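Every protein chain but one is kept in place in this view of the complex.
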Amino acid sequence: MGNKKSSSGGISIGARIKGMSDTNLLLVITIIVFFVMYIGAMIFQGGSFLKPQAFLNILNQQAALIIVSCGLSLVMITGGIDISVGGVVALVSMSCAVYLDYLGGNIVVSILIALAIGLAFGLVQGYLVAYLEIQPFIVTLAGMFFARGMTTIVHTNPFNVANEKFVKLKDTRITIPFLGSKNVKGIYIPAYIEIGVIVALIIVILFFCLLRWTKLGRGFYAVGGNQYSALMLGINVKRTKFISHLLSGILAGIGGFVYFMHIGSGSPSHATGMEMDAIASSIIGGTMLTGGVGNIIGTFFGVLSLSTIQNIVALAGLDEPWWIGITRAAMLCLFLVVQSIIIANKNKD
Amino acid sequence: MQKNTSKSSVANVFSGIFRNQLFIPIAALLLLALFNFIMDPSFFAISFGHNNAGNPVLSGRLITILDNGSELAILAIGMTLVTAASGGQDISVGAAIAIAGSVILRVLCGGQVSPEHLQAPIIVGFLAACIVAMLFGAFNGVLVAYFKIQPMVATLILYTAGRSIASWINNSQLPIVNEPKFGYFGGLIPGIPIPTPFLIAVLCMIVIALVLKFTNLGLYTQAVGINESSSKLNGLNPKFIKLLSFIILGLCVAVAALIKVSRVSTINYSVVAKDIEMDAILAVALGGNALSGGKFSMPASIIGAYVIQFLTTTLYKFNVRADALPAYKAAVIILLVVLSAPVVRDKLSSLGKKLKSGTRVKEVG
Partner (left out) sequence: MQNVDFTLCEGEIHALMGENGAGKSTLIKVLTGVYEKDEGEIFLKGMDKAAVIRSPQDAQKLGISTVYQEITLCPNLSVAENMYIARGKGAGQNWKKMNADADKILKSLDIPAKATQQLSSCSIAIQQMVAIARAVDMDCKVLILDEPTSSLDEQEVQKLFGLMRDLKKRGVGIIFVTHFLDQVYEVSDKITVLRDGKLVGEYEIETLPRVKLVAKMLGKELNDMEEIRDDSLVYKEKDADEIVFEAKGLQSNAGIKPFDFYIKKGEVNGFTGLLGSGRSECVRAIFGADRVLHGEVKKNGKKIKISKPIDAMKNGIAYLPEDRKIDGIIGDLSVRENIILALQVLKGFFRPFTKAQAYKFADEYIKLLEIKTASADTPIKSLSGGNQQKVILARWLLMNPEYLILDEPTRGIDIGTKIEIQKLVLKLASEGMSVTFISSETDEMLRTCSRLVVMRDRKVVGELSGEDLTQNKIMSTIAGGDR
């Protein structure tokens, strides 16, 4: 693909790579790796990978992670970090579960609760990071502890939500025409996605546009690239940082509700390690923790890559529990090293 | 500035104390102690008795703090060096403890689930754990120093894989050590009433104090952490020093792992040393060390570690459930970092100045 382009344009691949911004270069790598991996899995493992539903299932399962990762990418592009997101997701799903099941509340209010929790975390963390200038790692670490602790204070034990309206919402499936397949008995099973996927896709598009086509979005990149310069250029650095944490908090709230809609229960152990998954997805998607480099579309593919590799490992018959952890780490390691080498080589010239 | 030295010498002494790096951790420790003293003076009671095996033993909440805080204090040593040299933190220490602990059990049990006798001397198991932990430390170090990946991200790899690797080492089994001597490291040595983990922690502190005194580790680490390029032109090898700090942390991990597995004589891969990396990083931060690297104070970090343990024990005493503990911890942490934030401190001190000048005017009037 790259060859054709370059020969027709008369520019060598090397020159193209050099001319690309760091953000675009890493994005291209991520997308290529994802497609190579997925197509490879279709060819060599076949089976369920050939069904469109396999792909849609990844989306169904990871919708919440996609949303949360978007927020995290935003903070990382601004040069910060937010490790409270997993805790917030757990707190949101537990709170909504308790509200719907024990207090018999309605769904609209539960969505507002989710948003409010996310907003509260975003506001407080954003204020501490941006205006009191405390290191984001410490602030959001405390945020994570707080959210996890609060989750068990809200309710200790895991339980399934039986609220009728909620269950109906949870089981709502949007069928997609033509992508279904026949099962062993020859009955046609339509392909479907859950509501959460729609939410996730809207957020991906929304935040992509925000980062690309608004001044606020470019401000995130500027602050991440060089905070002092951004200040001198006339950007309100504190406000920019504040907004990034605020948005990340809100997205964690939304992600929490989507997670809750998918899983339909509340538990203190929900979304354990989700912050690390989100960071890993962002990195695989080409966001750099040093700030200033990253892309939401990349993050989207980062999440997909991460769960695809998991599916590949599971299908390859490596079903001992440790394989998933090890392969994911190996993948993260690979991406980090490749990124580091590419950026180093690029800067040399 | 130099003009008003005599006038405000008292104020200088106070601001000196206030600026000292040990101020925050010690003040926090005293505050916690005071709080406990007011709530329940018996908190500080230490009693001497004999345990079931007839060995002499000291007991009391203070002893519990010193005992349980050992692993954290040991890790804080390594974490301080890593923070100073690399300007980042190692978030994989919990996972690395699982690996090192797993290695000890693999060697001592020789692959059996519950052998009657040790399959190898304890020291061999420990040394094997040291080597493995240092290798994993070196892995992190190479990624950070030679591939220039941010420490938190680089160690995220081992954080993700560590517990899986630990479980793979023992083929997902949970070996049990039946040799009572193995329990000494995490419990009591007959005849010595002080918990062994605390003794090990003190030993580690002495070693690091000697190392800092008789080598240039401190100067080199700080120089590299503050200005890498400049250090290089002064003949230092910044990459190697970063790598070294990660290897030292690996050693700390191995010691902590020995204590951890000795306490229960077995291991639970997904639970052992859970979230200890967060506590270790907090210890460093509580000690007033910049998490962005550079200058550090080792005593401040170690006191920071015990402050965290003190807080944990205090919360337990108030019947806070273990799983709700983080919420309270978080509240205290936020309070501490907000108070020690430079912005807040500036505001407070300017407020103090205003009050002072206000009183002075009154005196004159």
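Letters A and B mark the chains in the order given here, with residues in each chain numbered from 1 onward.
One rule holds in what follows: a contact is a pair of C-beta atoms (placed from the backbone, for glycine too) under 8 Å apart; a residue touches a chain by one contact, two chains touch by 3 or more.
Note that the coordinates shown come from a computational prediction; the quantities given were computed from them, not determined experimentally.
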item	value
Contact residue for the chain not shown (choose from B:43, B:220, B:269 or B:310)	B:220
Contact partner of the left-out chain, one of A:28, A:56, A:216 or A:338	A:216
Interface with the undisplayed chain - residues on subunit A	18-19, 21-23, 212-219, 221-222, 224-226, 228-236, 292-293, 347
Contacts of subunit B with the absent chain, listed as residue ranges	1-2, 213-217, 219-220, 222-223, 226-227, 229-237, 294-295
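Everything that follows uses one rule, which is that only the chains that are shown with their structure count from here on.
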item	value
Between subunit A and subunit B, centroid-to-centroid distance (C-alpha), Å	32
Residue ranges of subunit B touching subunit A (in the complex, touch as defined)	89, 143, 147-150, 152-154, 156-165, 167-168, 172, 278, 281-282, 285, 291-292, 321, 323-331, 333-334, 337-338, 341-344
Interfacial residue positions of subunit A with respect to subunit B in the complex	81, 128, 131-135, 137-139, 141-146, 148-150, 152-153, 156, 268, 276, 279-280, 283, 289-290, 320-326, 328-330, 332-333, 336-337, 340-341, 344
